[in-house]
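Missing here is one protein chain; the remaining ones are kept as they sit in the complex.
Moving on, here comes chain A:
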Amino acid sequence: MSHIKDVTGGTPIVLESLWKTYANFVAVSGIDLSVGAGRFCTVLGPSGSGKTTTLMMIAGFVAPTRGRILVSGRDIAALPPQKRNLGVVFQNYALFPHLTVFDNVAFPLIMRRVPQAEIAQRVERMLETVELAGLGGRYPRELSGGQQQRVALARALVFEPRVLLMDEPLGALDKKLRSSLQIELKALQRRLDVTVIYVTHDQEEALTMADQIVVMQGGRIEQNGTPEDLYDRPATAFVAGFMGDTNLVRGVVMAADKDGTLRIDHPTGRRIIARASGFQAGDHVAASLRPECLSIESPDGPEEPENAWDGRIAAVTYLGDAIRYHVAVGENRPTLAETLVVKAARRGTEHRRFSEGDAVRVRWSRSDARVLPPTRADARILPPMQAGGH
């Protein structure tokens, strides 16, 4: 198996119109994706978005219905998993319970008929890299969750694969451990210069580690870009809702001026003035209003100025460094679906805190409202407003 040993470092990976269809269900519908050598690409999406199916197709456990998977320019779509030379880390680690940590990590080397002495050397070095030196004699059940995760990582990296595929590898760990492992994982990926495709449903995790984020929804790629692209310039309301907290206010474009000024009417009869190109009167759109971009004040005067909606505080959450207000702006009952979430930074102690039931006015500037089509693929019906992403 010498043909797979000579490559070190990352390698580009390209998916070309990759499909996976089942009898009456399309799991992945013709996605195109290119990940550069040594890049950390996170595939983000809700469950059922096709992200894991895509990963399993790259790994070779699911046969694509159509399409190509190019690793270093070579199509591997027809190869069995054991010939692909890709490291895979599963969510539950799948460490072999009957083998010690050492034997688990040595497994891929034994399969590649690496000489005994070299195996010992490489396994020890790998265990040192993931900070598990000295634990080689233990069995997986004797390790903590974080340690098991490191063993899985060591096992997937010890044979120096060109690409590392990870399926929610930190999903089972608690938040604190997860965030420290995220940073370690990223540093390790940089050091070993390996291309990573990392599937997760946790947008915070994606923002922390990725060079490139792919948001999937309904078997399609909703948006593909840098973390900054996705957070600051989401292409669709779905992406905006998925990347961090946002208020998605659905409405219909009533007028579109030549200079890009839009007048959007909300079902409650309220209005949003925003600037965006590419829309025309009659389009169904969603305006994304980030909670931190909204300001909250006492309502002055009977008239609502532009981009200011009056409402009542439905709930107040103290976040320490900030205060989150849920402001009911609906004409009807103040249900959460008609609530704007405002995140107000605390400015010292003099900051006026509103309390539940207070009448308030929520304001934002034209440039803070980002007008988006509901989703890329099809006009999926979104609820009128979605507070807090997920």
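Operating definition for what follows: contacts are C-beta pairs under 8 Å (C-beta built on N, C-alpha and C of every residue); 3 or more make two chains touch, one makes a residue touch a chain; residues count from 1.
Simple rule for what comes next: contacts and distances are computed from a predicted model.
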Chain not displayed: protein name in its UniProt record ("Peroxidase-related enzyme", "Putative spermidine/putrescine transport system permease protein", "Acetyl-CoA acetyltransferase" or "Phosphoribosylformylglycinamidine synthase subunit PurQ"): "Putative spermidine/putrescine transport system permease protein"
Among A:G10, A:P108 or A:G311, residue touching the chain not depicted: A:P108
Identified contact with the non-displayed chain, of A:T11, A:N85, A:T236 or A:N307: A:N85
From A:K20, A:K51 or A:R155, residue that would touch the chain that is not displayed: A:R155
Contact set of chain A toward the excluded chain (per top definition): 1, 59-61, 80-82, 84-88, 90, 92, 94, 96-98, 107-108, 111-112, 155-156, 159
